[in-house]
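Every protein chain except one is present and positioned as in the full complex.
Take a look at chain A:
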């Protein structure tokens, strides 16, 4: 890959873009542009083929039926799995996160097969829906500041041995397993329950994905004033629940 270009693929906005998920794409694009990278953004609708030559793939949240349709079409397509085999980075949120695992519970109450790109299995929680501001500490291996997000889901996601928790919650539910874990990741594939959208509140995640895709250790700084102001406000809100 050339060092100054980035191919960003947004997977199935027609099905998985219910919770402002376009925001992650926009933040990633913006921060890459600010680093003078040439960004090629490809939005792939669910009746189109997933290109396998992308650098970063984003997959968002959605309602139960679109989630099943997306899983069916992604399994049939096979492109995302081939892209990951080629070394692509994938960042997924909520319904998209569940799809990347081995299986989840679909809108018909049945076990639906996922893509197996993350070593996780999701079920549906019995209790109340997890809704509200979250504050969590991201795995120190990733070197990122605390995670702030908004969760709105009823999923429970259990991690297998080859997935690490993306973060550990201080306030909020995260994976819903009661062990304080939030999200999951391996070398190149990430999943989280955080909306917000998560990169608007945690622009360093966008930077991390860019660095991984470019295989560089650092990026030139950008003006983070508004992000930092928002982060401070939401972190305070998470620690003082209404």
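Quick notes on this one:
Methods note: a residue touches a chain if its C-beta (ideal position, glycine included) is under 8 Å from a C-beta of that chain, and two chains touch if they have at least 3 such contacts; residues count from 1.
Simple rule for what comes next: contacts and distances are computed from a predicted model.
One chain of this complex is left out of the view, and of "Sugar ABC transporter permease", "ATP-binding cassette domain-containing protein", "Lipid II isoglutaminyl synthase (glutamine-hydrolyzing) subunit MurT" or "Iron uptake system component EfeO", the protein name its UniProt record gives is "Lipid II isoglutaminyl synthase (glutamine-hydrolyzing) subunit MurT". Checked against the hidden chain, the listed residues A:74, A:200 or A:214 yield one contact partner: A:200. One chain of the complex is left out; on chain A, the residues touching it are 13-15, 17-23, 26-27, 30, 45-47, 63-66, 69, 131-132, 150, 152, 195-197, 200-201, 226-227, 229-230, 233.
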